[in-house]
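A protein chain is absent from this complex, but the other protein chains hold their places.
Per-chain residue numbering starts at 1, and chain names A, B and C are given in the order in which the chains are listed.
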Amino acid sequence: MAQETLFLKNTEAFAESLARCGVKYHFAYPITPATDVMKRMAVILPAYGGEMMQMESELAVSSALAGAACTGKLVATSSSGPGLTLMHEAIGFMCAAELPCLLVDSMRVGPGDGDILGAQSDYYVATRGGAHGDYHTIVLAPSSGQEIADIVPTGIKLAYTYRTPVLFVIDGVSAQTTESTTLPAYHDYSAEFDTAGWAFTGTQDHPKRALITGSYSHQDGYDLNEKLRAKYATIREKEQLWEQEQTEDAEIVVVAFGIHGRMCRDLVAKMRAEGKKVGFIRPISLWPFPELAFAGLPDSVKNILVVEMNHGQMVDDVRLAVNGRIPVHFLGKTGGDMPMNTLAEMIAEANRILGE
Amino acid sequence: MLHKCMFSGSGGQGSALMAKMVCLGAIKENLKVVMTQTYGIEQRGGDSTAYVIVSDEPIGSPIVENDADIAVALSQSIYGNCFAGVVPDGMLFTNSSMVDNPKESDAFKQVFLPVSDTAVQLGTVRCANMVMLGAVLAGTGLLKLETVEEVVRETIGNKKPQLVELNIEALRSGYSAMKKES
Amino acid sequence: MSEKHHVIDARRCKACGLCVSNCPKAVLALGAAINAQGYNYVVQEHPENCVLCDICGTICPDMAIGVVVDQ
Partner (left out) sequence: MENLSAKYGKTLNLDKLTSYCPGCGHGIVTRLVAEAIESLGIMSRTISIVGIGCGGFSHHYMDIDAIEATHGRSPSFAIGYKLARPDNIVFTYAGDGDTCAIGLGDLMHAANKGMPITTIMVNNTVFGMTGGQMSPTTLEGQVTTTTTKGRAVPHQGYPLLVPEMMRAMPGVKYLARESVATPKDVRKAKKSIRKAFECQVKGLGYAFVEVIVPCPTGLKMNVKDSYARCGNEMTDYFKPQVFKDETEQSDVA
């Protein structure tokens, strides 16, 4: 496939980007608002020599994903909150087993069966994880169709460099948004990585290998965890991603990811036009959280406003990052006909804090 | 260049198709474009609004928040919403065949065109949306007429080739009606 | 005809006794000596009766006993 600009739903942009960047096998179970990813994968993957396999539950999806990931090939899945909840058994497993794979979570309103409306309510479950044990999943939060296309190669490189699952999260409003997206020409990014040293392909290729995440001795369990600890420390140190604008002289910094992060560009433009000293930080990697962005904030910053499409989840990480140095405020909502704060509401809240 | 548009109509009037034509045309003109669907109460009445933002730069907020500079109301039931959603200096295009009680606005310009009647004269009321789209292009310079004609040929031509000429005629008649008006 | 012979890998035996109770010729018995696993492993008490039927090898859960065909 050549590079081309298409008018796509962002779910479809995910499918196209994954396939064009080398995903061969995609496993999924229908769930709004993520179903369009698997629908498009079913149509396009055969042209890439791959296949979309619909499974019977997200539990089966993530297990098949883990089985396929054992081969070293690039594999992916897509789901939404309730599905992600079910997938955590295998996500935790793949973290322990050090298997690379890609996951897409199109976030909707929870908890429970929730609502099909968009939300950012999976921040906790994405960054903290829903499985047992000391593990982390790399979490990337693109904010537009174009950023989806641009960030998928980064996700693949992270997945293979660190041999770990990489989870893309997008709110359901953005997922259903349709926009012009320039898709890359086909390039299998996973082919740049040699999996011969670890993939489970049979003893025709290497002496017996066994994938074991359970401990046969207490020392085994300790050693595995120490290995993971060192890996996660490296990721934390080297792989923080964020966008930051006009914070150099800012009095207030607005922090948001995904769609609210995208809206920050307009917020800053509008408020700067009125002479307000405002900047923004848009975390792109939610884990590792971009703490470095906050460490570098100047003394002029007197307040931080975090905006989310939930009741306050990422705000915890912002508070940890500033560690009491700067007051942190929160604006957010979830559910309802319009499941998010508008730009006007964001500006009003920033102005209110500036006026305090 | 940045335009925020809302295309509103009742079920079957094809406001979403208008929006899609604009989006595909914008891509042909190498512009960035984003479309969001209606959130809100109007969805339930069989009415629908498609919001489109067209820009020559990457688009920030994808949401049109009562700040459209180009709005289209194809029916009476949606007119009030559209009226409330237009910014000063914006333009509201109203289907005067279907809207009996227009309000007066000082802040933004209103254009009234009997696009349903025009469409009936052309052969079917179903092409009223294309008549209106032609008018919008003429009134705002949002996209070139030829670009949208190309989109019509490609999208409608694929599925219903016999309807291509009708739709292009509708586009052109709306376009020239608007040119005469201004 | 290839030659066959009976093998006991005493290291592997867990003294479950299945071969002893299934042997049609009463060749086998659990011995007095124990292996490194701590089991008093099986021995051929009456090797002269062995007919090389490999029933012991068929039932053994530990791959500790059986008849090997010489190549």
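The working rule: a contact is a pair of C-beta atoms (placed from the backbone, for glycine too) under 8 Å apart; a residue touches a chain by one contact, two chains touch by 3 or more.
Please read these numbers as outputs of a predicted model, since none were measured by experiment.
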| item | value |
| --- | --- |
| Left-out chain, listing which of the shown chains it touches | A, C |
| Listed residues A:2, A:210 or A:273, member touching the removed chain | A:210 |
| Absent chain, residues of chain A that touch it | 24-25, 27, 51, 53, 55-57, 59-60, 63-71, 73, 75, 89-90, 93, 200-204, 207-214 |
| Missing-chain contacts mapped onto chain C | 7, 9-12, 14-18, 21-22, 37, 39, 55, 57-71 |
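Everything below uses one rule, namely that only the chains that are shown with their structure count from here on.
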| item | value |
| --- | --- |
| Label of the chain whose CA centroid is most distant from the centroid of chain A | C |
| Where chain A touches two or more other chains, by residue | none |
| Chain A to chain B touching residues, read off their complex | 5-7, 117, 144-146, 173-174, 176-180, 259, 262-266, 269, 337-339, 342-344 |
| Chain A-facing residues of chain B, complex | 20, 23-24, 26-27, 31-37, 39-41, 58-63, 65 |
